[in-house]
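Pasting a structure here, questions to come.
Note that one protein chain is taken out, while the other chains of the complex remain in position.
Here is chain A:
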Amino acid sequence: MKESEVPQDKSNLETVNMRELCYATDENGNYKTALSAGWEPKTIALNNAIEDIKERTEAARQQVVKGEVSPIVYFMELNKMDTGILAGYAGIWQWRVKRHFKPHVFKKLSDRMLNKYADAFSITLQELKNFKG
């Protein structure tokens, strides 16, 4: 990549006033460093991931409304987690986490158990308990 080709596209790096460092060549092909404000293909790829998470979260919310899954699933998606990551943060085995996705199991959970989830999601116990979608 030539120094003149270092991309300066609009990106969400702007929100924190940040530019990335990259390596580019001068007219003789020798390397130097340059700053890039962002690159469109990258921004599109990132937006794709964000959109995917939004869709998953919305789908989970609707499932909670219909009573198909427990609020844990919604907050897991909202926090960009999967079962493995949630199990790590809550300190609960994965198979138990998966079981707690079932609304009838969720209803019977103790406050102590629910608190572990609430902490993992950085929300209060009430927010988790009362989430209806």
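Descriptive notes on the structure:
Rule of thumb we're sticking to: a residue touches a chain if its C-beta (ideal position, glycine included) is under 8 Å from a C-beta of that chain, and two chains touch if they have at least 3 such contacts; residues count from 1.
Heads up, the rule we're going with is that contacts and distances are computed from a predicted model.
One subunit of the complex is not drawn; among "Mono/diheme cytochrome c family protein", "Peptidase", "EfeO-type cupredoxin-like domain-containing protein" or "GerAB/ArcD/ProY family transporter", its UniProt record names it "Peptidase".
Here one chain is not drawn; of A:Leu13, A:Ala59, A:Leu78 or A:Val105, the residue touching it is A:Leu13. Residues 1, 12-13, 15-16, 18-25, 29-31, 33, 35, 39-42, 44-50, 52, 56, 80-82, 84-85, 88-89 of chain A touch the missing chain (whole complex, contact as defined above).
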